[in-house]
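Here's a structure for you.
Here the complex is missing a single protein chain, while all its other protein chains stay put.
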Amino acid sequence: MSDRQLDSTATRRQFLTVAGSLIGAVAVAPAQAAPPAPATLAAAIDEIVGDAPVRRGKVKLEVPPLVENGNAVPLTVSVDSPMTEREHVKSIHIFNEKNPQPNVASFYLDPRAGRAQVSTRIRLADSQKVIAIAQLSDDSFWSDNVDVVVTLAACLENPQK
Amino acid sequence: MNDLPQINRRSFVIGTAAVGGGLALGLELPFGRAQAATGGPEVNAWVVVRPDETVVIRVARSEMGQGTITGLAQLVAEELDCDWSKVTVEYPTPGQNVARERVWGNMSTGGSRGIRDSQELVRKGGAAARLMLIQAAADAWNVPAAECGAVGGVITHKPSGRTTTFGKVAEAAGKLDPPKEIQLKDPKDWKIAGKPLKRLDTMDKLTGKLTYGIDVKLPGMLNAAIKDCPVFGGTLKSFDAGKVAGMRGVKKVVPVGDSAIAVVADTWWQAKTAIDALPIVWDEGENAKVSSASIAEWLKAGLDAEEAFVGNQNGDAKAALADAAKKVDAVYAYPYQNHATMEPMNATALYAADKCEVWCPTQNGETALAAVIEASGLPGAKCDVHKLTLGGGFGRRIFTDFVRQAVAIAKEMPGTPVKLLWSREEDMTHGHYHPVTQAKMVGGFDASGNLTALHMRISGQSILASVFPQNLQNGRDPATFQGLNPSGAEAAIGYTISNLLIDHSMRNPHVPPGFWRGVNINHNAIYLECFMDELAHAAGQDPVAFRRKLMAAHPKHLAVLNAAADGIGWEKPAPQGIHRGIAQMMAFGSYVAAAAEISVTGGNKIKIHRIVAATDPGYAVNPAQIERQIAGSFVYGLSAVFYQECTVKAGRIEQENFDTYGSMRIADMPKVESVIMPSGGFWGGVGEPTICVAAPAVLNAFFNATGKRIRSFPLKNHNLSFA
Partner (left out) sequence: MTHALVNVPARAKRGEIIEIKTLISHPMETGYRRDEVGKAIPREIIHRFTCTYNGVEVFRADLFPAISANPFISFFTRAAESGVIAFNWTADNGETHTETATIAVD
């Protein structure tokens, strides 16, 4: 996957500079038949974070590095947080890079959760990045991302697209 | 009978010098790590050089007889400039690949892509290693690396004549940073790649040293036999373990998933005997109503269906056909077929709470590992797969059903390795089949006898809809149109027809489809190339001349067609009683053609006297291996068209063994005269494309011999066989 510069707006530039390695996640692969245009994933993330910077850290996204066909990929996302009234996770948002739609799920927690950790199973259409962004009670945003290889997709890659 | 001499495989091998150091693939099969035999410093991920100058080349793809490990090793060795006689090969595991951020890349072996997909990566790996070895020597000598060169594993400082060898500097080389600039050799300068070198694995096969999955033996290992519901989609309702618990060697009866049952015993025969005696009740479900007849009727309706997915379109075929001065039409049908690998499906699994390992043949180590991760429920870092040479793949072992089953069984006996082996019957009835299709072909001529229109309607099963629906394009399966695409570097049609429509009415029966060597070109080549002959005949034209007129814009297709025609002597009259046929196709990036000479006796006994094959794969890494692949593919493809179909009755596959699923014999097969004509500038595959042209060439020859056009297969159904 090649990195691509997004159209720069103040928002995005800020996002990209601070996000560090998240740049790779947001700059999307060359257009193919079905996947979202580069703007869609960025737009979906924008809807959640708006102008705020997203920092790498606090969030741990656990997904197997290899899956066969991507139909039921186990995912656990956890956020390092005391989950007190003063300091807790408000929400965790999961995104993907290459499915027809960028959103996977949004989880809303409150201090009563005790532990900011959610598990589910997701679908991945192709080898791609999965991204988790957590919003804390102070409205800061933190993220993690994982590269997942869908091995059947690798079997069917056409070298001369 | 008692005084037969001891048969020793070695005695069959007369005076062969072992080329290459042999194969480090699972030779000792130590418990745990198949590569433990490797010692010696890694120069980079691709190359290990031992102090004794042995060069170990890492290969990511899977060897299944197609010769990929030798070919890939040749490419690495070429750039590395080592001594080929010192080369041996090993497989990194998929777990190691993941741990090292996929340094070895994609491990998938299918689509005839082993060489063409990885050639650049592996060549760069070899070149980088060479540069690092040279740099290490230069550093030791305190001279500029630019004054040094490497040939055959020896590094020379040109101005002074000082030399050293790879083995002496490998450890230092491995500590260097990889080079940033890598220049690959021009194929015209190749000395190792491009040469018909002996394969690296033949010796171990001949001496019986090579371990296949079916041969695996681990300490304390138990054996398992399995039965999955005979009707696809059905489930296991009940079984009476009590009836077999007391049988000799039986350890456990284990349900697997919701549709299968396994018996674990000391030996496989004990397990099989017990599972045959085990009372089992299946819930066969709705699919028990399906038969080959019901499938055929459903497909037939698709031939005239209003809606279809379009694969190739030019002008207005329907209108042109309506206006045509002369029309020719025909309906063809192609059956389900099984891969029928000589080694049945198998996998050996060892499960413990903190680790799950599997030893198996697989066409994609990473897919197998993904299956182990999913089936074991353990984290990826605690799982791994040890790849073994495949006793045949042909596309069957891209699937992981047998891996998941083995892990599920092993989970019931933690700490004990369990080898799961399918019986031949289980293998024949639980395949992933060559899809079933029919085709309606309609061609139209103008008053001058020019072909002006062609409508090819395919009705039948989509492989991707079942195996990987994510790749469908708005419901359309692009793989259906292999060899029929308007353009592109992978599988384009070789004809220009002003009014063309190739479309697909998708009908997906319950029988699971898969990638059978050649995938969709086996039937597409028969449909197109046999019908082209029908059109030529209707127009009163020679089949080659008729084709040539449509191929001016397809020079590479035309080149192989001409080479096959020239090879068979098309322009010259055939000997008495000999009849010829020809076919051409493009798929998997390569251009292929075949011309056959046959004779027919008694109207139904066919003898193939000659086959000429012309192949343009762009580059030829090992021409001898390509010749063998072509010949082998012809055996596979001709056996299929003569003898092989999998019919459905009461929802299940009827053919359970080779008594009802035959194969050619050596006497039936002529020597294949191969013209390998790599035209350069592109990398095409070899494992598959050639398979599709032998059958239509023979079928076209059959028409010329008898005036009979065969349009449904296999030929045995028409009482046709080899003479």
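As written, the chains take the letters A and B, and residue 1 is the first residue of each chain.
Criterion: a residue touches a chain if its C-beta (ideal position, glycine included) is under 8 Å from a C-beta of that chain, and two chains touch if they have at least 3 such contacts.
Everything quoted here is computed from the prediction, not taken from an experiment.
Asker: One chain is left out of this view; which of B:His455, B:Arg507 or B:His523 touches it in the full complex?
Answerer: Residue touching the chain left out of view: B:Arg507.
Asker: Which of A:Val104, A:Ile131 or A:Leu152 sits in contact with the chain that's absent?
Answerer: Residue touching the absent chain, from the options given: A:Val104.
Asker: Spell out the interface residues on subunit A facing the chain that's missing from view.
Answerer: Here the touching residues of subunit A are 71-73, 96, 99-101, 103-110, 112-124.
Asker: Using the touch rule from the top, list residues of subunit B that touch the missing partner.
Answerer: 309, 462, 465, 469, 472, 475-476, 505-509
In this section, only the chains that are shown with their structure count from here on.
Asker: Centroid of subunit A to centroid of subunit B, CA atoms only: how many Å?
Answerer: Here the centre of subunit B sits 37 Å away from the centre of subunit A.
Asker: For the complex, which residues does subunit A have touching subunit B?
Answerer: These residues of subunit A touch subunit B: 33-34, 64-70, 72, 125-126, 149, 151-160.
Asker: Show which residues of subunit B lie in contact with subunit A when the two form their complex.
Answerer: Residues in contact with subunit A: 94, 98, 102, 106-108, 110-111, 113, 116-117, 363-364, 366-367, 369-371, 373-374, 379-380, 398, 400, 464, 467-468, 470-471, 473, 488-490, 589, 683.
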